[in-house]
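What you see is the complex with one protein chain gone and the rest in place.
Chains: A, B, C and D, in written order; residue numbering restarts at 1 for each.
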Amino acid sequence: MILGLFGLLVGLAGWHAGTLWDTLAHTLEKLFGANVPYTLRDLDFLVSTLFLLGMLAALVLYSGLSCQRIRQADRTAQGPERQWSIVKRQFLKNRLAVAGALIILALYLVAFLCPFLAPYDPVEQGDRVQERLLSPSAEHLLGTDRFARDVFSRIIYGSRISLLVGFLAMGLAVTLGTAVGAVAGYYGGWVDSVIMRFVDMMLSFPTLILIITVIALWRNQSIWIIITLIGLMSWMGVARLVRGQFMALKEREFFQAARALGAGTGRLIFQHLLPNSLTPIIVSATLRVGNTILLEASLSYLGLGVQPPTPSWGNIVYDTKGNLFTEWWMPLAAGMAIVITVVGYNLLGDGLRDALDPRLRE
Amino acid sequence: MHTYIIRRILISIPLLFGLLTINFFLIHAAPGDPTDIFYNPDMDPEARENIRRIYGLDQPLGVQYLKYIQGVVLKFEFGYSIAKKRPVKDEILEALPNTIQLSALALLLELSLGIGIGILAAVKQQSTFDNATRVTALTFYSMPSFYLGLVLLFLFAGGVSATHWFPASGMVDIVRHESMSTLGRLGDRAIHIFLPSLTLGIGAAAGISRYMRGELLEVIRQDYMRTARAKGLTERVVVFKHGLRNALMPIITIMGLSLPFLFSGAVIVEQVFGWPGMGRVAVDAAFQRDYSMFLAVNLIFGAMVVVGNLVADILYAMVDPRVRLS
Amino acid sequence: MTDVMDQTSPQIEVRNLKTYFYTEDGVVRAVDGLSYRLAKGETLALVGESGCGKSVSALSVMRLIASPGKIVEGEILLDGLDLLQCSETEMREVRGNRISMIFQEPMTSLNPVFTIGNQIMEAIRVHQDVSRKEARDRTIAMIRRVKISAAETRVDEYPHQMSGGMRQRVMIAMALACNPEVLIADEPTTALDVTIQAQIMELLAELQSEFQMSILLITHNLGLVAEVSDQVAVMYASKVVEHTSTAELFASPLHPYTHGLLTSVPTLGMPREQKLNVIPGQVPNPLHFPTGCRFHPRCPVAEQRCKQEEPLLREVKPGHWAACHFIENGKSPIKGADR
Amino acid sequence: MNRIVRITSLGLFFTSLSCSPSSTPGDSPSDSAQRVIEVEARPDRGRSEEHNLEFEARWNELYNTPHDNGDTLVIGTIGDADSLNDLTSAAITGSNVIGLLFLSLTRTNPDFSHAPSLAESWQFSEDHLELTFHLRDDVFWHDGVKTTAHDVKFTFEKQISPNIGWATIKWKQFIKECVVVDDYTVKFIFERLYPYQLMDAVVGAVLPKHILEKVPDEEMVSTDFNRNPVGNGPYRFKEWKAQQYIEVEANENYFAGRPPLDRIIFKVVPDQENLALQLKSGEIDFMDGVPPRFFEELARQENLVAYIAPGRSYSYLGWNLLNPLFQSKKVRQALTMAINRQEIIDSLLFEFGEIPKGPVLPIIWAHHPNLPDFPYDPEKARQYLAEEGWKDSDGDGWLDKDGQRFSFTVKTNKGNQIREDILILVQDMFKEVGIAVRPNILEWTVFIGDMDKKDFEAAVAGWSVGLKMDMTTIWHSDSINDKFNFVSYSNPEFDRLNDAAIFEMDSEKAKQMWWRAQEMIAEDQPYTFLYSPKDINFVHRRFQNVQMETVGWNYNLEQWWVPKDKQKY
Partner (left out) sequence: MSTEASKNSEVLLRVEHLKNYFPVRQGLLSRVTAYVKAVDDISFEIGVGETLGLVGESGCGKTTVGHSVLRLINPTEGTVLFQGKDLTHLPAAELRAMRQDMQIIFQDPFSSLNPRMTVGAIIGEALAIHGRGDRKERAEMVRDTMQKCGLDPAYINRFPHEFSGGQRQRIGIARALVLSPKFIVCDEPVSALDVSIQSQIINLLVELKERYNLAYLFIAHDLSVVQYISDRVAVMYLGKIVELADSTELYRNPLHPYTQALLSAVPVPDPTRRKQRTLLPGDVPSPLNPPSGCRFHTRCPLAIDICKKVEPRELDVEGHKVWCHVVEEQITGSPPSS
């Protein structure tokens, strides 16, 4: 399990590195001068390999552990089911949800294993005279763009941006939203009023316009700034949700019981309120990832997203929409990639909600 | 209820004021200024200075701010657009109705399609229809509007000649519109607004249908539904009279919230379909640093959020006696 | 089990009713072979703890069991008409017209978005061909009849404007609007305060004699049973374990479960020195009922036989049916059970 | 006569060309089967104060030959106009409309010479410091008032008012005064002698005094006239729906006779793909500046005729000469040689473009045809760089010198896909010779802000060509700080030549001086001149008498017509 986790972490690191090789190259350059000991492409391969190994190890370990657990479970077959096993069962029963989970899993695998899956380097230009704007063929599954780059490889690598943006921006939004919502919900009264007015105001900001302005202000549209901005502009829903949860949970008797026991603020929030708000937070976070990816795609489409030549699905569509008359498969494929990812996240979110929400389980 | 509405409006005033202030300093902090559109070797730096002076851009920021606020508060005056060479008010009054038209139709589409499909799916829960609509709805819900717009444009607005059924941009056939009969004009408007409103509304409709299905399934489990059945009512009356009204109430809230979303969604749809609305004004204003226009547009977007919420509240009260009578 | 009591022309008779729920976790036998007869103007109390199947049996009579539930067997005869053979259209004619039902939660059982007048009127108009005006007049009369003052104004109020007791009165008005032959009252006072409960039960009694209804009262409150019912059926784990007249049941409860129930509730004026009886263990999960006698794991007198052999409901004494292996000569297996 | 204008971007175009549409009958292509027509490049003839009677005769021919009236022309345009008042307009669409609504004193012929318009004739005084125009007496404003010399004088005074901010105020800098001689005679008095006196005098549309005299200067930017103009040109203003269209209709009282087309509508469509789609489907009849990527598909359409006009702008990769990296001429020459410009033209412009060798394009009389060139030669580029000390000493594939890697950022503005694409191509090409390039695409206002502040290493931008030969604002060392010499090019000899050439009245002498100046720039390579794109225009084939000229696609727009049997609307 620990090894699997390690694999996951290494993979994550590698993935970031791969996605942001421009940034990293710059940093490494500054650190080592011109003497980077290995190329970033090597690094990308290295971490992907490590990730693959880690995943394998995790799988082996997990199957071993679950065998053991089944044997244990046989011995204690009596008694009601554990909560998580109910959730798991509910979830697995929902075929669409499983499909969603598989899509997401597959996408993450693709993102991690880009170097193995993509037949070409996504930014490397082929023979621009002979090989540009080729139709799909066995060599170039989705043809080539006007720089003779392999579109299929670009879409494969584009998954990194979309998943990264989706995950991190959502993470930021959820963290921020949870913190703000928790404070408002826990303290209530005027604190709540002030915070909620602020939330209202944030909701009144037109996201797109604000992002346009801020990108201009920073005079830079690095992926990190886009992630931060998207995160900063989408936490309000989570805040409202968490506040509502907290307000409701505060009425619940176990919260009163904990107070009666003399529990302090920290314990009340982190032991009692937060864990019980996690379900809706997770569900909303999952559903939110989809929105975040859509927002990033829209920004890229307006030319406000990731800088070329780094591929992201949004800027592939933007980049190739001029080919709509003739090489229509290029924007189509990139667009479908977005749709499938967002569908995957939404299916997963729906499935999680159905599995986790006791209201619907009765 | 009245005091509640008045209170809500009063509360929203400082909110909008704060919004205006932040926007003011934000846009002024952004690099460049409105005279950049005159950036041109033909123009002497002196000519640009002239323009700056005419528009008061040479004054300290604080003074500009106070003047602006003074105009807004005392005279309800939003200044002149430097890029459009006309009062901001005029430009907005021309663009706003178009966006409202588009959003309203999209909203109509969103509601009728969304609610209709949601009900059918809930009533036929787990049927093929249910599963098919769920997947379809999800697909549209997950589709970026620029992409959907592009695909529709290509398929039905001239990209494929055989299915060139709709015009690619504009609100009317600008050449023939005037010579049309009243009915013809109506039809002309209809075919022009169809694709943009579909693009704008279909994603939202998909969202609503998902909500509607869930809400109705939730309501169907309620005790009063059992009471209604125990009275001997037909299933149709039970679902459509007793169930629907209750299930619609949360939808109203969502609808109110979706209003500003439709508005900002219009930014992209208007760009793709060349619809002359607020979205385009907003993007132009931001890129051109057209300060007055930017502020006014954003104020309207902000007000839209307030109005959306307020409308949702009022509608909610209208259908829910529990709120109305307390 | 066949006839429970040989009474002349039962208003409603239920024979061997079985309602099962086919859930993903298995088959829940919510009602498993229930039979009773209810004469005109009589009150039958169905007593049991939560989950014993008493509410499901009531809903089965109305044929309001929704998927995954299903009535798998039995007959429900309303004045000789087998409701289980009726079409859905015919059934709708019965519901709210010949058989009505009131529910436990007056809060949630009324639709919050319609006026109470509207909801009562609906019941009248769906079954009787009357004008709007007439229906409204009858609605107001009905509201007055359930002793709600200012009926003319109240008719246009919404449920949330009324107190719990009032809402239950509205439910009763709705149920009685078409003068039904049978009223099923599913825990009608559980959610109400005692003083209000007394009001409601008083009202029901009054209306019963006025309308000559048969009442099927479903409750877990033995006090209520003692006060209002003519006969009692005690349910445990989806089956009736004891069935007799009210007086007989309280005088000599024969089944160990009935005895346990009666002695585990404190009564007013009960001295504190007197320990409450305890039925050990818990109500069984309807997915996995115990074999044999379903009560055996909690029964103080259970023996090996009880684990294997399911006791039949039999007439252990004239007019007294019970399902226990150890009742002999009309005597309870538990010492001192006869009071 | 070359003036270099404007960074093109985001539809915020400025025009200096189309103030006075004019004509010469070219080939009449509309009835030929040929559907792709190369517009003949007609270089201007320098300072052309005399009439070109051949062109003028052809122009007048239409009004005397049979043609059909009727039908409507729908012109697709990506940006809306901002104002239809020449004093306040800044967007190209506005200028195109103004060209139909208003007359200037003269028209421009295809060879850039002046033809009579509002002014029937003109002559200079002996000392060449006074220019007298004789106006027509049959020109009416669209509201029925006659156009007179008072309008001309009034217009001049408004143009030079500092409180209005007319964009091309500088063109009037040497005009001392405008004098009304009589109602139809007006005189411009100059401060000094220089080749472009006539051009400066006539630039700008003449505006109606009787309407605008009531408007204070400060309110000119927001006056109602900006949106409801009253002109005196062949077309009169009908309707303007913001972001939708501007409609003009035939002026029945036009002095030269009613123009053939009933209406011309400028339809605003904010998206290139959408525009192309509408051109294909017939929703619009005309589009200029069609992106080359659409050419193939559109050329296939039976109903469209393509006009390929010679380029009037060029794009360049400018090197910030303040940056130590680019201070060596040899390095700059090497950088130019590392770029395969023909490939850029082939792949991004689909061959619709040419490599400019210097800043003066062939359509200009002062164009130097034999400038030194640095054709694509990566081997030689590497060699030049090595000579300057840039070698790959550590074998990592990148050049370095004193431990410093040869790497830099190239900036450009967003919204121009070809420029964005160039960054990507150039990145790849420089990689070949071992130079690391990072692209940085900025929003336009940010980009020009950075250029102004010299906050860039290299930048891709473009200039479009104006009517006057004057290299001061872009190349003169005086223009480094507050004007358009972004790259900080400073060459005293060039400055001297330029200053002299501007005022040289003898055009042959001036030409020699300009040639020398161009040689200096070509040699110094402060820019790598990337390409000069051809202008692709598509017109519906039903339009007759379409004459596109180097001076502009709208040279004879007022004379287009459609035979009755082919009329669509």
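To be clear about the criterion, a contact is a pair of C-beta atoms (placed from the backbone, for glycine too) under 8 Å apart; a residue touches a chain by one contact, two chains touch by 3 or more.
These numbers come from a predicted model, not from an experiment.
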Residue touching the undisplayed chain, where the options are C:Val94, C:Leu262, C:Cys306 or C:Ala322: C:Leu262
Residue touching the undisplayed chain, where the options are C:Glu227, C:Glu303 or C:Glu328: C:Glu227
Chain not shown, touching residues in chain C: 49-50, 163, 165-166, 193-199, 201-202, 220-227, 246-247, 250-251, 260-262, 264-272, 275-280, 282-283, 298
Interface residues of chain A (partner: the chain not displayed): 79-83, 252-254, 256-264, 267, 271-272, 275-276, 278
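One rule holds for everything that comes next: only the chains that are shown with their structure count from here on.
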Inter-chain centre distance, chain B versus chain C - centres from mean C-alpha coordinates, in Å: 54
Length of the line joining the C-alpha centres of chain A and chain C, rounded to whole Å: 54
Per-residue multi-chain contacts in chain B, two or more chains: 30-32, 150, 154, 159, 271, 287
Of all residues in chain D, those that touch chain A in their complex: 272-273, 276, 280, 291, 293-294, 296-297, 343, 346-348, 394, 396, 398, 400, 403, 405, 407, 414-415, 417, 420-421, 423-425, 427-428, 438-443, 445-446, 450
In the complex, chain B residues that touch chain A: 11, 15-16, 18-19, 26-27, 29-32, 131, 134-135, 138-139, 141-147, 150-151, 154, 159, 218, 221, 260, 264, 267-268, 271, 282-283, 286-287, 294, 297-298, 301-302, 305-306, 309
List of chain A residues in touch with chain B within their complex: 96, 197, 200-201, 203-210, 212-214, 216-217, 219, 290, 294, 297-298, 301-302, 314, 317, 321, 324-325, 328, 331-332, 335, 338-339, 341-343, 346-347, 359, 362
